[in-house]
Structures are given as structure tokens and as C-alpha cells.
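A single protein chain has been removed from this complex, and every other one stays in its place.
We call the chains A and B, going by the order they appear; numbering starts again at 1 in every chain.
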Amino acid sequence: MKTLFRTAIHTIILLLSLLALSGIALAQDNPPPEQIIIFRGGVTLDDASDPIILELERRLNVDIVFKTADWSEINQVRNLDLGAGEDIDIYHHMDLNPQWINDEVIIPLDDYITPEDHPYLTAITSSSTFAPLKRDGHIYYIPMISHGWDWVFAVRKDWMGELGLEMPTNEVEFRDLLQAFKDRDPDSRTVGWQIEGAAQVRRSILPILTTFGVPTSFYDPERSFTIDDEGTLHPVAIGDNFRAAMQYINGLYNDGLVDTDFPSMSSMPMLNERYFQAGKAGVGWVQNPANLQMAEEGVEWAFIPPFSATGYEQTRALGIANNGYISVSATSDDPQKAVDVLEYLNSLEGRQLIVAGVQGVHYNSFDANGNFDRNQEAWSATYDSQTYPLYFYFGQGLMHGYIPVEKYDTFEEALSHTEVWEPSPNPTGLRDVIQESSRWVGAPNPFQFVDMSEYSDLLTELNDVIVTGWTKLISAEPGTFDAAWDEYISEWERVGGNDWVANFQAYYDANLR
Amino acid sequence: MEAAPKAIGIPMAQSPRMQKIIRDIRMNKLLYLLILPPVIYVFVFHYIPMYGVVMAFEDFSFKLGYFGSDWVGLKHFQWLLENPTFRNAFANTLKINLLRIIVGFPAPIILALIINEVRHTLFKRAVQTLSYLPYFISWVVLAGIFNDILSRDYGALNSFLVGLGLPRIDFLQNPTIFPWTLVLTEIWRTVGWGSIIYLATIASISPTLYEAAEVDGASRFQKIRHITLPALRSTMVILLIISVGNVLRVGFDQVFNLYNPLVYETGDIIQTYIVRAYASNPNFSRLTAAGLVQSLLGMILLVVANEAVKRTRDGEGIY
Partner (left out) sequence: MRKVPFTLTDITIYGALALFCVLTIYPFWSIIVISFSTPQAYYGSQFHLVPTSFVFDAYKFNFDNPQLLRSFAVSIFVTVVGTTNSLFWTMITGFFLSKKGLAFTSIVFTLFLVTFFFDGGLIPNFILIRQLGLRNSLLSIILPFTINPFFLILMKNYFSNMTKEIEEAAIIDGAGTLTLLFRVVVPISKPIIATIGLFYAVHFWNDWFWPMIYLSDQKIFPLALYLRNVISHATSLGVDPGVVNIQNPATVRAATIVITILPIILVYPFLQRYFVHGLLLGSVKE
């Protein structure tokens, strides 16, 4: 009995001191001066051992540390970190919340960006496209941009060949294509067209919206308007074209040509690609079409060129699709260093490093076409399907390329001459994707960056109305679409959608007319 | 306090009450030493954050802190109570939990009664062991599983219904059905665990009672009605208070992992409302106010339930 007692005491003391020790070890929180702490959602790479990051740190004499949260909770965690003044230098944002500017949580970057040392940041922040992003004339957010392949559908070209189908040129042929793909599968579980989870429904239906002449982007349907000759704004999200598009999608849903589980999938960004890869999807909106061919040998994919629905005229999607914004926080010890790092990541040298890797290790040289000889062995030693390289977090749509700002007068011009790099011998196919889809990118949405901070409560509710309403419209039972539409409109009005529009009208009248 | 012994020269410690306390501490030195860390713990980790709820009455900013932020009184509560989304979440919280208690409460009793009728000890034990298991699995995991099983087109359950010639049920997407999905999956998870205490209570009933009833020719159901159920009464009452008291603190994990925008109107509860709002519109004061509303509601329910039971059970509540 005595031994038992003694052992118990010893064990407890041991465990408690272990606890204390581990606490001391883990709680140490003393950043050296040149540490750059970056908040970026979904980071899976190891900032202490990643060869590209190590090389970047060596070149810039910094210590890069990632703080992260899962995709699904990025905004919650970022808001808490920002609000609490966490020791973080650089934040990646998915939305523009003016609260942080008003509370002086993030700082103006004007004084840190100089034309000599920061040609890229100077070009992008002084471009007319992103001018509305400024607040009171100051730069707070640096946009991360991407090309617009995200508003066309990818399709399994080999299946089309197998079934003797042509590229659809109107909505009826598109429907027939979905039906043929579904019938083709022995267990008829082909997901003809996968709409992403409910909260994301806006982005995976974009190609249909444009087909019915709805000019919008998936970022800001609540900020998309058509402007008539009198200069009156009409919100596209409650317009007739939009209604027709939703009715069409609802028809597909009721014919079983859309994955009916979409509302309860908590939106998996790569789900469509995986359905493609598993041979279960033939048509779909995808994050990165370059991945489609990775599934098996002989898979061929293509884009479905934009077409017009009968009686409608196809429109272009709005805006240079963006991948969020970068800001520097007020808690940063050295904002200049943070800005320097951001500039470097967009410079020719920096992009070569994060896209191709360390010269002599991951590749040896670039050829004139922008192909580099990837050492596949060295590359895949670090990066696999679960460890994404740095460019994934700081490259986005242009992740395989470089925007040659020094060669052109305006950023927009430089952007349209984006150089796309590809590894050989295993090209990603991304060059074609970017170049082909770039042809379809429309003008930027003039209302994308308008400050509506006074309406943040309204916007929250409006977003709920859009997410819920769109999901309900798509999944309305046969014969109930009209009722669903009326409910959607009355919800829109209930939460103050008209006030919202009136405010943009005022902005338009004052600034853009 | 008594005013009498206030003469100079008699220190406070000499009062009989103080003396008693000091003697008590001296006699139980080690015990008091040991209770010190828990008391410090509860102050630091529970009472300091509790003080933090003052921010619900302020326009709180992290920069100004609890003491520097502007006092705005009940502004945030007023906003919340006028906001249809919050009111909807508030009403759903009550509705879902009411449903959970009404439907969920009898389930473990019925299970216990059925298990008790089993005569093969091995089978009985196997059923029991198995039935407790789901209680320990988190909703993150279960939501992953149920999303598959309850899926509209290819889910096992709907495939089964269709196989029987029955219509599909939209478990996760139909706002009228979703609360039932929540309640039934929760029962699935907790019914076995909930039956433990009932089974133990049944086991403690004297067998002579049953034997006497058998002699009188009582049927199985009569025995349950007249012997088993009355014996379970006080256990039922305790468990009922516990479930009423827990009403508002459970359910977040389940709802958050299972719901979607199609069922916000019937599935959104206060906590999911709060967590969603942190992402889109982080007004920290307002969200703390929302949390406070939830805490108050839970507290009122628990106190009322406990008092009600004290009245009916000769002053015996759970605390």
C-alpha cells in the first residue's frame, strides 16, 4: 500500500513538472528582430524546413514564420488575431473589412512602397483597376490577383469523343451533354455537374450566369449592377436574366443532372477536381484545370467556350478575379521589411524561386519559352499532394508566372502579358489555361472595392439571403420555383437590399457618372 | 455582525467564530494548501473571463480594453433582440432543445426496460457495451459519417427507403425535417449511455417484489408498470433536471457540423449564429452579448428545474 501511494505521488509530481516544463518550452514567445510572421489560411508547409523558404530567408535575411488556420475558419481566427493585436506582420484577407482600417489595426503602406525598390507594388497599387481599393487615398491592401479560368467549365474531352458529342453551343446542348455523361456511367453516379457546397454556390454556377447574360463575378454578386441609359443601377442578383439562369439550373437539378447533395457539402474547394480524377465528373467548375489530367493516362480535358443561352447574349464575368488582399499590421516591428518581402515575392527573381525552386537543386535553367527543367526527384522529395509549395500561398492564379511590370507602362498592360512558366518534362498545362481563359476576362467591376462599412450589418444579412436564396432556388421542387423566387425577392427587400442599392447609386452618381 | 465585543484590546481573531476558523485551518493545513491551486485556477480561468462580459455593455475595442472602451448599456442586447436572424436562432435554440428533451428523454428509459427483459447475460452485456460507444465519438467524426449515410441521393438510408418503395427523405436539407435529424442522431448517440443509470436502478430493485407480483399473476407489462417504472421515478427526475440544465450548452458541435444554409431557418442556434458572425462581421461586444443571453437562459432553466424538483422531492436537487 505504501509503495502504491509513493508511486502515485511520484507519478503525479513527475507529470506536473513535465506539464510545467512543456509549458515553458511552448510558451516562449520572443521574436528576434527580423522575424516576419505571416497569417495565411490553410498553410501546410513547414516553415522551418522547407527548402524554398530557407533559401528565401537566406536571401532576404529574415525568418519567415507562418501562422495559420483551416480554410473553413480563416475569417474567425484572422478577426480574433487582428482584433487582439497578435504578433503578426503580414495578414492575408479574404474580405475587406474597413473596421481594421478604422481601428488602425492595419497600417497605410504608402511610405513603405517606393518606385525604385518596389516596382511591382508601385505598379499594382497605382493601377486604375485597384484605385478603389485605397481608403482616403492611402494604400492599405495589396490585391492578390489571378486569371479567370474560374468562370468557364472544364469538360472531359475524351468522353465527348467516346460519345460522339460536340462542344455545346447553347444551354440545350449543354443539358444534353450532362445527360449523356450521366447515362454513360454504369452505376449512373456520374456527377454531371457538381455545384459546390452551399456557402460557395455562387462561384460554381458563374459559367451559367454569364451564359444568360448576367454580368457578375462570384466575389461580389451583391455589388454587381447593370447600368441603363439613364444611369440607374439595377442589381443583377434580382434581375430577369439571373432569374432565367436560376430557373435553368433548377431544371437541371430536378432532372438529376446536378449533384443533389450540394447544399450539405460544406464546400470542398478541390472536390470537383477529385470527382474528375475519380472518373465521376465530366463537366465542372474546377479550381485548377491543370490537375484534371493527373488522374490517369489518356484523360483529355478542355474548356467549354462561352456560349449564349437561347434568347440571351453571353456576357463576360466582371473583374480581374482576385485572391484576397495582403495587409501589414500595426503590430509589425518592421513594416518596411514586410513590404520588402512582399515585393520580392513578386519580383522576377523571387517568382523564379517560389515557382521553380532553388536553382541547382530543383531546376537548372529557364529556356526562352519560360520552361524550366525540373528535377522531379528533388521537387517531389518535399512537395507532394499534401504539401503545397510557397507559390500556392503567394502566387495564386499567376502562380506559374510573372507579371513583367518593368516592361510596360501600366499594370493592366503588364498583366495581359503575363509570362507563364512551366516545368518540363512534366508541364502542368497551365500556360494554355491561363492564356485561353484570359481572353474571357471582362472589365473590372467598378463597385468591387467601394467602402460600404456603414452597411456591414446589412451586408451580413444580404449575404445570408444570397447564399440561402440561391441554394433554395436551385433546389426548388418542380413547380415551386416561382414561389422560391418570390420568397427570395421579399427576403432581399426585407433585409434592406434596396437601401444597399441606393447607396451604390449615390456612389455612382457622385464618382462614376 | 454583532456589535457587542468591540472593546479595545480584544482583537478580531479572538471572536469565537474566528477562533473556530483558525483552528479549522490549522487542523487541516494540508487540505487547505491543496485546495489553494484549484481556487486560484477557478479565479483565473473562470472569474476573470466572467468579468470580461462587461464588454457586452461596451463598444469594446481591444486597444482600449475592458476599462477604456465606451459604455453603451444595453445597446447590443437591443440590437440582437430586434435582429430577425438572432431571434430566429434564439427561437430555434429553444425549439430544438425542447424537442430533444421531449423525444430524447424517454428513449433511454425504454431501452433500459427492453435490455432488462433480456435473460442471456452475455447478450445483455454485449448490447450494453455496444450501446455506450457512440457517446464518446465527437460530432466532427459523426457528422462526417452521417453526411454520407443521410445523403439525399446516394446515402445508405435513402437507398434503403427507395429499396422498400418509400420516398426519399431530405434529412439534411429540408428545414422541416432537419430538427428531427438533429434530435434523432443525438438520440442515437446518447441513448445507450443514458440507459446506464436506469439499468443500475432497475438492478437494485428487490427481486422479491417481482416474485410476489408473479404469484399474483401479473403480466410482464404489469410488472413494468407497477414495479419498475415507479422505482425509476426519482432517477428520471434527476436526469430530467440535468438535461434541462444542459439544454443550452450542448448541441453546438452537432449543429455546426451538420447544418447548411438551406436549414438555417430551423437549424441555426445561438452558438452557431455567434461563430458565423465572427467571420463576417466581428462586432466583439455584440457577440459577447449574444453569448450572455445564452448563458442567462441556460442558468434560468437550470435553476427553475432544480427548484421545481426540490419542491417535489423533499428538498433534494442535484446541487
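The definition used in the following text is that a residue touches a chain if its C-beta (ideal position, glycine included) is under 8 Å from a C-beta of that chain, and two chains touch if they have at least 3 such contacts.
Please read all numbers here as calculations on a predicted model, not as lab measurements.
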{"item": "Touching residue (missing chain; options B:I101, B:I197 or B:A213)", "value": "B:I197"}
{"item": "Contact residue for the chain not shown (choose from B:V183, B:V244 or B:I274)", "value": "B:I274"}
{"item": "Sole contact to the chain not displayed, among B:V72, B:V127, B:L209 or B:A231", "value": "B:V127"}
{"item": "Residues in subunit A touching the chain absent from view", "value": "1, 4-5, 8-9, 12, 15-16, 18-19, 22-23, 26-27, 29, 39, 41-44, 46, 66-77, 80-81, 84, 86, 94-95, 146, 150, 187, 189, 197, 199-200, 203, 219, 266-271, 273-274, 277-280, 287-288, 290-291, 294-295, 321, 323-324, 383-386, 388-389, 392-393, 396-397, 399"}
{"item": "For subunit B, the residues touching the chain missing from this view", "value": "20-21, 24-25, 28, 30-32, 34-35, 37-39, 41-42, 44-46, 48-53, 55, 60, 62, 111, 114-115, 117-119, 123, 126-127, 129-134, 136-138, 140-146, 148-149, 154-156, 159-160, 188, 192, 196-197, 199-201, 220, 238-239, 242, 252-253, 257, 274, 278-279, 284, 287-288, 291-292, 295, 298-299, 302-303, 316-319"}
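Keep this in mind: only the chains that are shown with their structure count from here on.
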{"item": "Where subunit A and subunit B are represented by their mean Cα positions, the distance between them in whole Å", "value": "39"}
{"item": "Complex interface listing, subunit A residues touching subunit B", "value": "73-76, 79-80, 83-85, 95, 97, 99, 103-104, 189, 197-199, 256, 259-261, 263-266, 456-457, 459-461, 463-464, 467-468, 471-472, 475, 494"}
{"item": "In the complex, subunit B residues that touch subunit A", "value": "61-63, 84-85, 147, 151-154, 172-173, 258, 260-262, 264-265, 275, 277-282, 284"}
